[in-house]
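Dumping the structure here so I can ask a few things about it.
With one protein chain held back, the other chains of the complex are shown just where they sit.
Up next is chain A:
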Amino acid sequence: MKENYLAKWLNNELSEAELAAFKETAEYATYKKIVDASARIEGPAYDSAKAYKNLQARLAAKQTETPGKGKVINMKPVRKLMKIAAAIVLLIAVSFWFANSQDETVSTLYAESTTHTLPDASEIILNAGSEISYSKKKWNKERVVSLEGEAFFKVAKGEKFSVDTDLGEVWVLGTQFNVEQRGDYFEVSCYEGLVRVIFDGVEKELPAGSSFLAINGKIIPVEGPVTDGPSWLNQESSFKSIPLKYVLEEFERQFNIDVETRDVDLNQLFTGTFSNTNKELALQSISSPSRLTYDLDGENVIFYAEETP
């Protein structure tokens, strides 16, 4: 017989002679029975559509698990946590970006002073009732600080550093200086290095130990500071031939108090120093050289000319 003749027989590949010979064998009857009986075998039920739905459910379930890992761990609670974490990260990122893109602003209230360090380690000490702002983002490109009020600068060495005020601009190269601009009052004092003041289109260079003062648009020649820094850094306010008006305003800022005056000449010049911490002492320091009297009533103080009854 041919090789694998049983397989050939099932596949109807035997020749008539071969088939006839096969049928003659003793085993043929059983082979025939096996084939007949196996024809009645039914495969297990299988519904492709249903199985496909099952598969889709499996795939959907798989998506909420980590793929690839042998162990099946329900990641749902973790995913929820991850979502919250992602939201927080996004919020922080957005606010960080927002804060970064916004100008950095530091301000002091009355009776308050603060020290602020700039990105290049330059230091700004703000006197009472002042505000500075600058762009943190652009700081590396241009060191520009906008100032309203009064501040003392210790500038780190580097490129041009400038202070913008409503009245004038101050340029520096690694130095310590004080800038005060309040209303129509503009004063710059240089304690170290070199400062260039641009006021009313005019540039003026201030070496260490000199000051620039302009009141009401008029440049007033002043002597330079003799100290290492402005007096307010030592909790004092010093004035040299400054109209009383600005002295009283400074007093208001240092003690967060309302000042009223009766028959007082606010243009008289004041030279002297008052304490920024002791109110009674400061009042005396201002009133006696100016020949004034005062009434202190909590948050209000009224100055009178001494002649007034």
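Just a few scattered comments:
What we mean here is this: a residue touches a chain if its C-beta (ideal position, glycine included) is under 8 Å from a C-beta of that chain, and two chains touch if they have at least 3 such contacts; residues count from 1.
To be clear about the criterion, contacts and distances are computed from a predicted model.
In the listed set "Heavy-metal-associated domain-containing protein", "histidine kinase", "Fe-S cluster assembly protein SufD" or "RNA polymerase sigma-70 factor (ECF subfamily)", the entry agreeing with the UniProt name of the missing subunit chain is "RNA polymerase sigma-70 factor (ECF subfamily)".
Of the listed positions A:Arg58, A:Lys138 or A:Lys160, the one in contact with the omitted chain in the full complex is A:Arg58.
The missing chain lies against chain A, touching residues 3-8, 10-11, 27, 30-31, 33-35, 37-44, 46, 48-49, 51-52, 54-55, 58-59, 62, 67.
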